[in-house]
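All protein chains of the complex are present and in place, except for one that has been dropped.
Chain IDs A, B and C follow the sequence of writing; residue 1 opens each chain.
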Amino acid sequence: MAFQESARVISTEEIAHNTFQVFLNSPLISVAVKSGQFVNILPAPDWEMPMRRPMSVSGVDGSHLGVIFKAVGPGTDLMRDWKIGAEVDLLGPLGNAWHVSEKTPILIGGGVGIAPTWFLHNELKAQGVDHYLIMGSRTANEHFIEHDVGKKLIMCTDDGAFGVSGNVITGLDTIREEIELSTVKLFVCGPAPMMEAVREVAVGENIECEIALETVMACGFGICQGCTMEYVSNGESTDSYRKKFGLVCMDGPVFNAKEIKTCYL
Amino acid sequence: MAFQESARVISTEEIAHNTFQVFLNSPLISVAVKSGQFVNILPAPDWEMPMRRPMSVSGVDGSHLGVIFKAVGPGTDLMRDWKIGAEVDLLGPLGNAWHVSEKTPILIGGGVGIAPTWFLHNELKAQGVDHYLIMGSRTANEHFIEHDVGKKLIMCTDDGAFGVSGNVITGLDTIREEIELSTVKLFVCGPAPMMEAVREVAVGENIECEIALETVMACGFGICQGCTMEYVSNGESTDSYRKKFGLVCMDGPVFNAKEIKTCYL
Amino acid sequence: MLKVKLGNTEFDTPILVASGTYGYGNEVEGLADVSKFGGIITKSVTRLPREGNPPPRIAETAAGMLNSIGLANLGVEGYCKEKMPFLNELATKIIINVAGTTMSDYIETFEILEDHGGNHVGYEINISCPNVKEGGMEFGVSPDMTEELTKELRKRTGRLLIMKLSPNVTCIQDIGLAAEAGGADAVSAINTVVGMGIDVKKRAVKLHTIYGGLSGPAIKPVALACVHKLSKVLSIPIIGLGGISTAEDVLEFILAGSDLVQVGTINYKHPDRGMTICDELIAFCKENDLSNILDIKGQLDK
Partner (left out) sequence: MLKVKLGNTEFDTPILVASGTYGYGNEVEGLADVSKFGGIITKSVTRLPREGNPPPRIAETAAGMLNSIGLANLGVEGYCKEKMPFLNELATKIIINVAGTTMSDYIETFEILEDHGGNHVGYEINISCPNVKEGGMEFGVSPDMTEELTKELRKRTGRLLIMKLSPNVTCIQDIGLAAEAGGADAVSAINTVVGMGIDVKKRAVKLHTIYGGLSGPAIKPVALACVHKLSKVLSIPIIGLGGISTAEDVLEFILAGSDLVQVGTINYKHPDRGMTICDELIAFCKENDLSNILDIKGQLDK
């Protein structure tokens, strides 16, 4: 069940270039939320645009709930300027969650898709579950995590300015010698090209893999049917309601990579 | 000729209840503006509504230009929150100006209509021209000028809490013994009912009178033809362009009371 | 103060939720108390299940949104089995929205619903979906076909029969009059306005189907004009919708001549807005000494 909650900004910080982490006091949602889920945010009380802005939860700390975002347009610009104490209207928790299995988790994030992997990373750390975290970006100033292969923190930059030179696939390749990929499960969220690249590797090599998709959302809780993704055809007739097209907000955002036809939505 | 000018907020002050006076540094417009004229304001750089907000100029001081306004909606709410140093895009000076004659000026203002009378008042004061200033409001906290009959400053409140008890017509009546109204000229701006009441007195008693009208404006400089007022029919065929309907922004805002069919626009 | 009647059916409030903007009522659990609504109009149901259009299906526009869902729905049989039991238990009135391609389509769906029972109070017939060839638009632009369809459905039900009109026609009054002649209890106006979005960066259309339906505050002026025009020629009631987001918007539609209204796109952002509007309408009645909100219906100066 989802709630509408008037949360309050507790802290706000620029953790990397144009990347902000905000904590909100939201006693209802923070207690219920699981990693992989998201909230749908009203960027300002008088927000005139017809849609809220969906944001993955980046972590919880008691009654505090975190989001990490990049300022890319009118909604996130307002969020960047949130003052401590400001009221923020939230709907959540929304969507499904990551499904951690027996296999070793490899978390892969990039761009605005770092939040749900960061949440899972901290959860696993707290539970003492051994895992890898691979983060990709164009250049150094977009990273906020240390690069430490020993700690299984693998940062990648397209321009090689920090950590591994290359994208997250290169990052993944660097651990192929350490660990058999048939014994791992990937948890992926990031820009569409990144997710698509990982999806191809995962499906091609039959690696277990979950991907958290993103798309435009009007509601975030299943009433508009706007947020569709397309399932891989499973042979049966797909000419049927929610068999061919799934709703990212309800059937996802987390999908099994094998089910996803394309990450470009 | 009008200018588009990027002005800067110099000072901002709440001069009466919910009434603000802001001075803007606007070297081009401030030098050209005459009392009675107005500017058309972009309340914020990213103002999304299709119309600017017209405001009479309340005075000039070198390259500084003043406006006085009440916060009554989205545009004026933003103006209330202007910070010193903020850039404000102005079009101006727009419209015609008051026409002071030999007759003794009696300035009558109320509500958001105090700005152009305040400008004229200070101009006349500087020129040493003897005149009256009558201001009306509902109650005491909307006034920012002293009530001093000796100084010919006559404040009126509907509830009698300050100055003369009654509206501006009552205020006008209080000086009928002092001065023959055939020797005066009225300069009026205020809420429509107030202007309409003064118009009736002026036309009825054949008192010279100019009224600065207000209406919704899309452009403010004559290109939309939206800001119409209706002229009193002058007997001729009025079925002709701009003979029956005048443009408040170009043919006004200041009109001879005798020409105005109604102040309700 | 908010009770209103349509035919013999009394609604607790004049606020309905628009088809396609509230799912099947179960998704909003925890977010809204549906008992405050006059009723819920369900997502269009068709004879057979429909997968709907491929993504992308929605896009934001200035003060509005485009959609091209493509009438994705589980078909009338699935609807009866999976959705009706839940809807039957809801503490609000249910109106089932029906869409189709051909006359027999509409009639078959309709007959299955009537045979199945259920305690819905009526039907809203979508003859105005701009997003699929099969959306009934062929009916919605033709007075003759509208009258014919209305007549056929009228024969088959004693429940409320509401025809939902499209603004994408030269003369909406003609379609409204046809619905009235066919025996409809009311018309709803309006469905979405045909529009299109383009993503310059991608040099691509924003909706897979190229064209979609525009909804939200942007279309409120268009909707008010349609309602007002209809109110001048129809004797059956009008259910007004299009861009309603606030209690003030509702009052505008009632002043324009609506008996009831629907809230649509605003539900996505504020799933509880229909409820808070009801509270504000009650306050408005009290302030203005109205015994019923419809006392101001059509009471427009000029």
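Quick notes on this structure:
The working rule: a residue touches a chain if its C-beta (ideal position, glycine included) is under 8 Å from a C-beta of that chain, and two chains touch if they have at least 3 such contacts.
Note that this is a predicted model, so its numbers are computed, not measured.
Partner chains of the missing chain, restricted to those shown and counted over the full complex, are B, C.
Taking the complete complex into account, C:L214 is the one of C:A99, C:I125 or C:L214 that touches the chain left out.
In the complete complex, the hidden chain is touched by one of B:E196, B:E230 or B:E259, namely B:E230.
From the options C:A91, C:I198 or C:A283, the residue with contact to the unseen chain in the full assembly is C:I198.
When the missing chain is restored to the complex, the residue among C:L224, C:L241 or C:C278 that touches it is C:L224. Touching residues on chain B toward the chain that is not drawn are 1-4, 42, 47-52, 91, 215-216, 218-230, 238-245, 250, 265. Seen across the whole complex, the unshown chain contacts chain C at 61-64, 66, 141, 168-170, 193-198, 200, 202-205, 208, 210-211, 214, 216-222, 224-225, 228-229, 243, 248, 251-252, 255-256, 296, 299-302.
The working rule: only the chains that are shown with their structure count from here on.
Centroid distances from chain B, each centroid being the mean of CA atoms, peak for A.
Rounded to whole angstrom, the centroid-to-centroid distance between chain B and chain C, based on C-alpha atoms, equals 47 Å. Computed centre separation for the pair chain A/chain B is 56 angstrom, with centres defined by C-alpha atoms.
Centres computed as Cα averages put chain A at a distance of 36 Å from chain C.
Across the assembly, chain C contributes no residue in contact with two or more other chains. Those residues of chain B in touch with two or more other chains are numbered 48.
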